[in-house]
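Provided herewith is a single structure, encoded as structure tokens, for subsequent inquiry.
As you look at this complex, bear in mind that one protein chain is not there, while each of the others sits in place.
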Amino acid sequence: MSELTPDLVRHLAGLARILVTDEEVNRLTEQLSLIVDSVATVNAAVAGDVPATSHPIPMANVFREDVVEPSLTQAEALSGAPESAEGRFKVAAILDEE
Amino acid sequence: MSELIRKNASELVDLLSSGEVSSVEVTQAHIDRTAAVDSAVHSYLHVSPESALATAAEIDRKRAAGEKLHPLAGLPIAVKDNLTTTDAPTTAGSKILEGWIPQYDATVVRKIREAGMPILGKTNLDEFAMGSSTEFSAYGPSKNPWDLTRIPGGSGGGSSSAVASFQAPIAFGSDTGGSIRFPAAVTGTVGIKPTYGAVSRYGLIALASSLDQVGPVSRNVLDAALLQDLIGGHDPHDSTSLPESLGSMVEAAKRQDVKGLRVGVIKELNGEGFQAGVKARFNESLRLLEAAGAEIVEVSCPSFEYAIAAYYLILPAEASSNLAKFDSVRFGLRKAPDGNPTIERVMAATREAGFGPEVKRRIILGTYALSSGYYDAYYGSAQKVRTLIQRDFAAAFAKADVLASPTAPTTAFKLGEKLEDPLAMYLNDIATIPANLAGIPGISIPNGLADEDGLPVGIQLLAPAREDSRLYQVGAALETMHEEQWGKRMIDFAPELEVR
Partner (left out) sequence: MAKDELMNYEKALEQFEVVIGLEVHVELNTKTKMFCGCRNEFGDEPNTNVCPICIALPGSLPAVNRRAVESSISIGLALGCEIAPTGRFARKNYFYPDLAKNFQTSQYDEPIAYEGQLEVEVPSGKTFTVLIERAHMEEDAGKLTHVGGNTGRIQGAEYSLVDYNRAGVPLVEIVTKPVYGAGAEAPELAAAYVRSIREIVKALGVSDARMERGNVRCDANVSLRLHGAEKLGTRTETKNVNSLRSIERAVRYEIQRQAAILAKGGTITQETRHWHEDKGATSSGRPKSDADDYRYFPEPDLVPVQPSKELIESLRAALPEQPSVRRKRLQGEWGFSDLEFRDVVNADLLDQIVETVAAGAKPQSARKWWTGELARIANAEEKDAAELAITPAEVAELATLVESGKINDRLAREVLGYVLAGEGSPSSVVAARGLEVVSDDSALLAAIDEALAKQPDVLEKIREGKVQAAGAVIGAVMQAMKGSADAGRVRELILERAAQ
């Protein structure tokens, strides 16, 4: 029924940045397949030209004026960070480019 | 045990404003109650007695000095732990946020502070509000005060159990698919999900942005009205918050008139799958309303059949994006991976360690629903189902002023009973989900005890968008009829908790 395969689950976990073991992939594939089969029924419900609703209450043109509001101090901004240095958030090396 | 804790919030408000009791007395009574019972109930993830008493003392001082105070000044409140507070950790029930002290207050929290309401603590919830039982809290489940072996509903089981066990007179909940109303139903309390946008979401840790709504949890309809009148209204920080005022809920709750009111019974939410005791109490309440001059009509909402499916696509999709910010960079947990610690691997290891199984399941499901090649079939179709459900409601509200259904198909189930069966767990929300998909308001009020297990059941009332006041008007009327019939409040039937 479901198109969910362990490879697809592994790929989705990668997109979502969640580390998964092979065992977890198998368990998730099994659980999610059941759920996906069940929710896939939405497809049958909407034959024809039904518009999509992304916002439950239709509204438009809600703006903020271009006026400066107080920011956090640097210390406040960094207060929750696992690591920081030189007034910046510190992260491990990024290796996916160049 | 101080008698103060059993009083409705509206009664406490009167006692406080007349000066018969002090806020310190009221606050201390609730702090003492929590010290006595919360080891058994586990409503709170964090209690803040010192700051609550400090606020209370400040209000007492101001009142003594004759300063003009907000009507709710001095009334203590419990706050669901997915609302940010600068003076208490905010975890959303997740390990990934353990110990995080937010740098800002949620708008609703700012409002209760400005009104002078002492904050008793932060209440337990399913991790990121994903669940119907609080069993998915990373910090252990809350228990139902009516039966400690049962769930108090979810995700806001901390708030419902706190209010039901007299640890707080009133509390905040948040409702994405029933997380205020379902816990209210199974704990014999009142829960309201206002119209989407009636209350600011700023500072509510987002689960599904287009479904989430903050609302009151209380033991009485008028109490909830007092809180909604305080927290409602436009917030420039929330672009989806309604620009207009919805009027006074307190006035509506005092109106209590159902003569000539058309009550629509949703055919699809009163049949198969609903426990006998739940249905029996529901039908009795319809008769009560009828006797008071309301007209009962049947309405049909055929698309509700697809509501759960649509919900379990839209929610995970939005959640997968909302929860992407938990990446170990600016706040929260950081977990070093085995081997080469590149940022990608640190993020993935952190999210693996910090998120529980239900959260991971939903994130991956949501990622799937949005990914290229699947978007149209899943997320796209779900958004269309949403339109169909709105059309069903529009047709139903052409025939009825309010709609009614049982809040949940069953009474509180046993802890652990549905933990391994996500689909069964999802079915609890069948009656509550449509209101979130359509953005309309819904209330659950106590509706008696089921014959088969003696546990609370709830009745849900729904109104068109922006017509929250109808829920307060009809809810309060039905509540009064019930209390006249029972001779006391439903919560007064709850067994005494063993006090430590």
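To keep things simple, chains are lettered A and B as they appear, and every chain counts its residues starting from 1.
Assume contacts are C-beta pairs under 8 Å (C-beta built on N, C-alpha and C of every residue); 3 or more make two chains touch, one makes a residue touch a chain.
Quick caveat, the model's predicted, so the values are computed rather than measured.
In the entire assembly, the chain absent from the figure touches the shown chains A, B.
Among B:Ala29, B:Ala198, B:Leu370 or B:Ala494, only B:Leu370 touches the chain left out of the display. Of the options B:Ala35, B:Ile343, B:Leu423 or B:Met481, the residue whose C-beta touches the omitted chain is B:Ile343. Taking the whole complex into account, chain A touches the unshown chain at residues 11, 14-15, 17, 54-55, 59-74, 77-78, 80, 85-98.
Counting the whole complex, the residues of chain B in touch with the unshown chain are 82-84, 90, 92, 97, 100, 102-104, 106, 201-206, 208-210, 236-240, 317-318, 320-321, 324-327, 329-331, 343-344, 347, 367, 370-372, 375, 379.
Criterion: only the chains that are shown with their structure count from here on.
Chain A and chain B have CA centres that are 24 Å apart.
Taken in their complex, chain A has these residues touching chain B: 4, 8-9, 12-20, 28, 31-32, 34-36, 38-43, 45-46, 50-57, 59, 62, 64, 72, 76-77, 79-83, 89, 91-96.
Touching chain A in their complex are the following residues of chain B: 100-103, 195-197, 210-211, 236, 239-240, 242-243, 303, 305-306, 308-310, 312-313, 320, 324, 327-334, 337, 341-349, 351-352, 355, 360-361, 363-365, 367-368, 371, 377-378, 380-388, 390, 422-423, 436-440, 465.
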